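My structure is below; once you've seen it, I'll send some questions.
Note that one protein chain of the assembly has been removed; the remaining protein chains are unaltered in position.
Let's turn to subunit A:
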Amino acid sequence: MASAQVQINLPLPVLPAGWTAEKDFKPVGSLSNATDRNIEPVGPHFLAHARRKRHKRTFSEDDRIQAQASVKKIEDDDEGEISEPEDPLMLQREAKDWKGQDHYAVLGITRYRWRATEDQIKRAHRRKVLKHHPDKKAAKGGTEDDQFFKCIQKATEVLLDPVKRRQFDSVDEAADVEPPSKSETKKGNFYKLWGKVFEAEGRFSRQQPVPKLGNEKSNKAEVENFYNFWYSFDSWRTFEYLDEDVPDDNENRDQKRHVERKNQNSRRKKKTEDTVRLRKLVDDALALDERIKLFRQQDNAHKNKRRLDKEAEQKRLAEEAAKAKEEEARLAAEKEAAEKAQKADSKKAKEAAKNASKKNKRVIRGAVKDANYFHGAGDAPASQIDGALNDVDVIITKLDNEEIAALTAKLSGAKGADAIKQVYQDEVKQLIGAGKLKEGELKSLS
């Protein structure tokens, strides 16, 4: 085959570092399967191909069959088209009643109806023409009756004209799917039965594709989208196919205008009725749709749960707050108690200390008597007694409780007036040393 050269102006990538291959080449994959096709045995390049491929060989009939076995076909064969039986009554139709005919039945494509493609309509038409052409019928000795053939032509004219087809499809009741009764949908086939209804209604939608009814597994968004779509349905359905014939110009103009106006009104009325009908239909489906209830329940459950959760949370918070308060109170009480206890303790101790020091003071003062008021031998004169007692009182005022206690202890250990006097004198000396008394301030002990 001829070789052609391709120019590629984009640069090749730089060889990545570390790339190696034996002799600088490595296979990675392999080509996808090829398709066997017939090349056309035409033109100079084919002749060159044939020369190469034949090599003076001769091929047989068997070779032909074998070679063609896997070849891709490019022509469709019409076989496999299902042909619908023709109703004998339909075959007797008059062409002038074309408005009343079921165009899809005439062409034998009632299983497709509004779903029929342009191609299917054309093929159906051809099938019917081959069968019903009046010239062929006449040639076979039949009648010259071309009525049904005219019906076929009319059906094709309508169905191949997008505008006329919509007008017919708008009133093609055979394509309607009646909504199921309530009891029918109770048996768990809501989706199947209503799905068909909506599929049929969807043919009128300007917006395509039309969302599907779905099934029990559809999620809330899908279901909502579905009903939203149907509640704002944009329909191309029109009703001029049902118009009353307008008399042609020759007749009375007023009459013509009258019929036209009547048609306009009737179209509008039918359109309104259809909108209402559809709305009711959607209402009915919605009312029966278990999913809606389920979603509501779920919603409610969800809402309830949220409410309960909220309440529980509040309760928990309240409880926590209460607990915290209690704890606080408890701690406060404890603290107070502790403080009280501490206060009480210190009071007691103070009291005890007070008592102890009172006792000690008594001991100290008593010791003065034991020391015969520092008078030596003999009864001490009253002045001596006063002076000694005053001096000892001075000492006591200079001492704290502990020192008093210590002094008491020393005094208890001292036997005899001199020893006692000595203890006092030592105490005085100490107080003088601490700067609390002046030398000679206490006459009785100097």
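The rule is simple: a residue touches a chain if its C-beta (ideal position, glycine included) is under 8 Å from a C-beta of that chain, and two chains touch if they have at least 3 such contacts; residues count from 1.
Assume contacts and distances are computed from a predicted model.
Only one chain is not pictured, and the protein name UniProt records for it, out of "tRNA (adenine(58)-N(1))-methyltransferase non-catalytic subunit TRM6", "Dynactin subunit 4", "DNA primase large subunit" or "Hsp70-like protein", is "Hsp70-like protein".
Of the listed positions A:Leu160, A:Ala324 or A:Ala341, the one in contact with the omitted chain in the full complex is A:Leu160.
When the full complex is taken into account, the listed residue touching the unshown chain is A:Lys136, out of A:Lys96, A:Lys136, A:Arg279 or A:Lys323.
Subunit A meets the missing chain through residues 1-16, 19, 21, 23-47, 49-51, 53-54, 57-59, 63-64, 67-68, 70-71, 74-75, 118-119, 122, 125-126, 129-131, 133, 135-136, 138-140, 156, 160-161, 206, 236.
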